[in-house]
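One chain of protein is taken out of this complex; the other chains stay put.
Going in written order, the chains are labelled A and B, and every chain counts its residues from 1.
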Amino acid sequence: MSDETGAMLTEMENLVDLDTLSIRELNDLLDLALMYQKGKNGPTLKRDVRIANLFFENSTRTVTSFQMAEHRLGLSRFDIRVAGSSVQKGESLEDTIKTIQAIGMDIAVVRHPATGWYRELVADRNLHLSLVNAGDGAGVHPSQTLLDLMTIKKEFGHFDGLKVAIVGDLSHSRVAKSDAKIFRKLGMSVRFAGPEEWWSEELAPFGSFEKLDDLLADVDVCMCLRVQLERIGQAGRATFTANDYHQQYGLTKARAERLKKTAIIMHPAPVNRGIELDDELVESKQSRIFDQMANGVYARMAMLTRILEERDLLEKE
Amino acid sequence: MSDETGAMLTEMENLVDLDTLSIRELNDLLDLALMYQKGKNGPTLKRDVRIANLFFENSTRTVTSFQMAEHRLGLSRFDIRVAGSSVQKGESLEDTIKTIQAIGMDIAVVRHPATGWYRELVADRNLHLSLVNAGDGAGVHPSQTLLDLMTIKKEFGHFDGLKVAIVGDLSHSRVAKSDAKIFRKLGMSVRFAGPEEWWSEELAPFGSFEKLDDLLADVDVCMCLRVQLERIGQAGRATFTANDYHQQYGLTKARAERLKKTAIIMHPAPVNRGIELDDELVESKQSRIFDQMANGVYARMAMLTRILEERDLLEKE
Partner (left out) sequence: MSDETGAMLTEMENLVDLDTLSIRELNDLLDLALMYQKGKNGPTLKRDVRIANLFFENSTRTVTSFQMAEHRLGLSRFDIRVAGSSVQKGESLEDTIKTIQAIGMDIAVVRHPATGWYRELVADRNLHLSLVNAGDGAGVHPSQTLLDLMTIKKEFGHFDGLKVAIVGDLSHSRVAKSDAKIFRKLGMSVRFAGPEEWWSEELAPFGSFEKLDDLLADVDVCMCLRVQLERIGQAGRATFTANDYHQQYGLTKARAERLKKTAIIMHPAPVNRGIELDDELVESKQSRIFDQMANGVYARMAMLTRILEERDLLEKE
């Protein structure tokens, strides 16, 4: 076997779920991301480090952001084309990952539609490459949560007592659950709004479900979630059109007027302009939507730096 | 917002349509391309420059040529996969471009099926990355026009009084119109030939429509355009087969004999051997078809160098 040590990686050598990190570890990651955002240089690598991007679902935004983070850290990048590949010949994810490990990859960034795709892999003693979860089915999306946190910390300087509204397609969103859980852990309170059909009792432990108009004036962060267009305007699947949605659950200009002047508007993107948000709000003074995308690069640099550090691949500063 | 300055880019910081350049600016670009072709080294960059290639239509030739140009200039290259991406989730081109800007790209090379896709973008004050048009629908194809010009200038040393024939699928070709306009501006005369069904009155201001056999003996450049195979041999759409086309409108060996000995044969490629051109003519002594492809790299290096210069990203030589 190609396995060098037979030892399992520690939790910090992979980054698959932020939930396993302590509050202190989370804040350290965020502070590093914010330092990168302010211009801190990347660390010096001890040797050539190879990283593979395996996206089994398309996501231009996420993959490009990881690529930029990898580039800025000086990693050697391999974008594996998995559509129409061995995977389609029936190869398991386990064997695909073991193959790229055998080929010499040090880290794999993986997005995969199977919720928890990484669980068996991180427990496999024949695996010694690091895994980064770039989104798993209905599971979590750690780099998105981190960039959301970073955007909030950059704005307010802290998390304690901040009030966050998460609005929209709550039941189908990876972001709603994974963000809400971590937000509370860090001291923020969360309230949800959106169509009742899309409320999920799974979220009840993290915050109350309210009418959008009842919470607007009170929150520091209004995070609108993306609506899957295929859920709108189809008889039998939803009872409202795009315009109905915007009027009932969207952030219209009238609703935005009711936000506190210090509140910020967030969205994981891509935005359906005129549905979740009024077109003009996307680039308005209170919007941090494009900042989120910019911050994503720094958040991912911080995640990868942590892995490199844990694996002793960095020169001392 | 991520916008650093709020100022619009100047015309020379984007390169979306050669028509806005003066004759002098065009000649400067061509001379730089010819110097690259003769072995001139690329300039020294002041900092890491990131360039994204976004091809919403496939074009191996054009994208590979841009990639080589970017490589030779030492740019950091990101090939964005747009098929099956956020774009398919309904994201507008504007938001895709603003996303990759937020991620940290300095330049985007874009091919898109929408004619004039760049018009609103170059007027958007929130955009500060440079745009390069690699082909827009029925619009223009500046890097192709530039490599055509470069091939002619390399051959004849000048443009004044040269006579060019453009032959074939005139109504569907991006090349016919954008080349013809610039050719005339630089002092060449243009004549057209091909099936009458494919003549377009839009081209009338730039040259006369004639019978191919009437102009062959007289021209310095015979540029054959690619025939879309789907327009041939289908009842109701075209009245000729591939062979009919070749005999009536193609450059047969007999017709090539009638060209001046100093005349050159050009084609934007890919060639349908045996249709637009006799198979043997493609690599004949008078053909410059593969030279055009080689020249394309230098033409694109010149375009990108100009943008880098305008944005003050180059060290003084």
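Annotations
Keep in mind that, in the parts below, contacts are C-beta pairs under 8 Å (C-beta built on N, C-alpha and C of every residue); 3 or more make two chains touch, one makes a residue touch a chain.
Just so you know, these numbers come straight off a predicted model, no measurement behind them.
Note on the undisplayed chain: of the listed residues B:Thr20, B:Thr44 or B:Asn58, the one touching it is B:Asn58.
The chain not shown here is touched by just one of A:Arg81, A:Arg119, A:His158 or A:Arg258, and that residue is A:Arg81.
Of the options B:Ala138, B:Ala269 or B:Leu314, the residue whose C-beta touches the omitted chain is B:Ala269.
What subunit B contributes to its contact with the hidden chain is residues 58-61, 63-65, 67-68, 71-72, 83, 229, 269-273, 283, 287, 290-291, 293-294, 296-297. Mapped onto subunit A, the interface with the missing chain covers residues 1-2, 50, 52, 76, 78, 80-82, 84-92, 95-96, 98-104, 126.
Convention: only the chains that are shown with their structure count from here on.
The rotation relating subunit A to subunit B, fitted on Cα atoms, comes to 120°, given as a multiple of 5. Annotation: 40 Å between the Cα-based centres of subunit A and subunit B.
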